[in-house]
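Just one protein chain is left out here, and the rest sit where they should.
As written, the chain order gives the labels A and B, with residue 1 at the start of each chain.
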Amino acid sequence: MQQFTLLLASLPDGILLGFVYGLAAMGLTLIWGVMNVINLSHGPIIALGMFGTFFLFTRTGLNPYVGLIPIAIIGLLLGILIYVVAVHRVINAPHLSSLLATFSVNMIIIGLGTAALTTSPYNVDFAAGSIKLGPITLLGTRMIAALVTMLFTGGLFLFLYRSRPGRYIRAVANNRAAAELMGVPSTRILALSFGLGTMLAAVSGGLIATFFPFSILAGGSYELKSFVIGVLGGLGNPIGALFGGLILGIIESSSQAFLESSWVPVIEFGLFVIILLVRPSGLFGAKK
Amino acid sequence: MKLWHKYSGILLPVLAVAALILWPVITGKPSNRESAFTILKAVALASSLNILLGYTGYVSFGHIVFYGFGGYVGIFLLTEKDWSLWTAILAGGVASGILAFLLGSAILRLRGAYFALATIGINEAMRAFINNFELFGGPTGITLNFSVYKTYGGAAQALQTSFYIGAGLALLALLTSYFVRTSKFGLGLLAIRENEDAAEVMGVVAPNAKTLAYVLSAIIPGMIGVLFFFKNGNVEPHDAFPLHASIELLVMVMLGGQGTVLGPILGALAYQGMRGYLVTSEFFKDIQLSVSGILLLMIVLFIPAGAIGWLRLRIPLLRRVLA
Partner (left out) sequence: MTILLSLQGVTKRFGGLQALTNVTFDLPEGQILGLIGPNGAGKTTLFNAINGVYPPEDGRIIFRDKDVTKARPYYHARLGMARTHQIVQPLNELSVRENVMVGACFGHENQSLGNAAKIADDVLEFVGLTPRADQLAGSLNVVQKKRLEMARALAARPYLLLLDEVLAGLNSSEIDNMVQTVLKIREKGITIIMIEHVMKAVMNVSDRIVVLDYGVQIAEGSPETISKDEKVIEAYLGDPKLAEQLLEEED
């Protein structure tokens, strides 16, 4: 009975966290959907987003949520840079090449980050109040984060479906060769798409910074969650990623009611491998 | 002349490893011995990974899981069940082999990137699992009782013995790699790497071949794990399953040239040499990972076949010698 109350109490939190997980995963799955590349530097970029919020907040006192705007821009530019330097040359090579190329970016960021920032935990001391509903406590930071996620999701969809670059992105995702033949500047669009993916990652990092303490290595576990969510929701499917995030958030919080939290990674990875085997196109269907 | 033709492919690799073994013996310095051990360990790991990666074309990002798992099993048997070092090492190898067999039957069905991701997942899950596994000491791991070394003539002698065992394992890895490469089984693996579907149409029983390759690639890492943690005096989840080390293995294999016997050896030598320099240099110490990352990026972008692979392509005459 006690566990049931525990379950009930932690569920809303899990759902709210799930939004942010979904946002992070959207970044990964967007890149996968557009160019068939799995960005293994996803984790460190999330961590960079966390640090971005930290420095903006502690050095300039900027509200972390307002600070998301410069972080988003930097995330976008960083992604474009990574694409141009590391990914473009291997975009048509076998998958292994792009995996290794993005992983090398991962190593570069982690190496520099560890040297500059060490691995001690950092913290963004920002409280946004909370609401109590019986046994359930809803933290302000979580709720705002969920709201921000929905804003970004909405923005992403408006962009993809109502703007010209967005249409180009969808064209390239659908059939790059055909899009090129019709005059779509595919290199620029690919760079933009990669940048959008990293932007979402950075923003999600910024939000997570308001929840938990972090270090440059913290992105790793969110990257892995993004993989799980990605395959759960169907790689290449941003809406699937959002729902996948919610599902993972729920699974995480409910398993914590019954098991020690250190078992959670095991469950996530078990889930990951099982989905890859049983339904690799995900619960909501991968982009085809 | 015929004998030279037949064995030329194994000559250089054996010479390279022999040089590594003799170097500390000749100079007599323990520091050289320890450096040589690190390189020999890398050679053993890289050559084993090469069977899966270079020959069969399946990229495992999390191969280090076999090193950690075998290591844990061996150390557990050594400390808790009083097994001798030799049998513990063998047990570690067998345990890893069995793990590879079980995992392989599940994940070898996946192709390309999905397989790679699954291997990462397995490594992370194994680390998290062992972290919670009380029998293996949970987060604190297993620590060797110092008295264990007495059985091997004291700590200093144990280090010496470990070196020779490590050298033996490196040679074993090398020979295994060579014999696979030059066998009919190896030809089947190469065919799978080039075009798995076409290989199946030609009669290669891919599922079985891949599983055997996976198992073979896991055994020696398991054994090396036991040896390393024996020397180290303890084993912890964090040390046993380091993901970045797994990738560094990949870098070594790719640097030297995957798909060749000599490649991983040269790659291990070059990489460990570079790493040794970086770790001791004040400036590079902290960003060693970044330097590796840049190196990997350069390789991927500009010489994907690695050094040996590049040479083989440019100079066909060398192909026999650079197997």
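Operating definition for what follows: contacts are C-beta pairs under 8 Å (C-beta built on N, C-alpha and C of every residue); 3 or more make two chains touch, one makes a residue touch a chain.
Because the structure is predicted, anything quoted here is derived from the model rather than measured.
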Notebook entry, point to check: Can you list the shown chains that the absent chain is in touch with?
Noted result: B
Checklist line | Of B:14, B:190 or B:294, the residue in touch with the unshown chain | finding: B:190
Next item on the list: Give the residue, chosen from B:34, B:200 or B:239, that touches the chain omitted from the document.
Entry: B:200
Next item on the list: Identify the residues of subunit B touching the omitted chain, counting contacts across the whole complex.
Entry: 182-184, 187-188, 190-191, 193-195, 197-206, 259, 316
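In this text, only the chains that are shown with their structure count from here on.
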Note to self: What's the distance between the Cα centroids of subunit A and subunit B, rounded to whole Å?
What the structure shows: 33
Margin query: Considering only the defined contacts, which subunit B positions touch subunit A in the complex?
Written below: 59, 61, 106-107, 109-110, 112-114, 116-118, 120-122, 124-125, 127-129, 131-132, 244, 247, 250, 254, 286-297, 300-301, 304
Next item on the list: Using the touch definition up top, name the residues of subunit A that touch subunit B in the complex.
Entry: 38, 86, 89-90, 93-97, 99-101, 103-112, 114-115, 224, 227, 260, 262-266, 268-270, 272-273, 276-277, 280
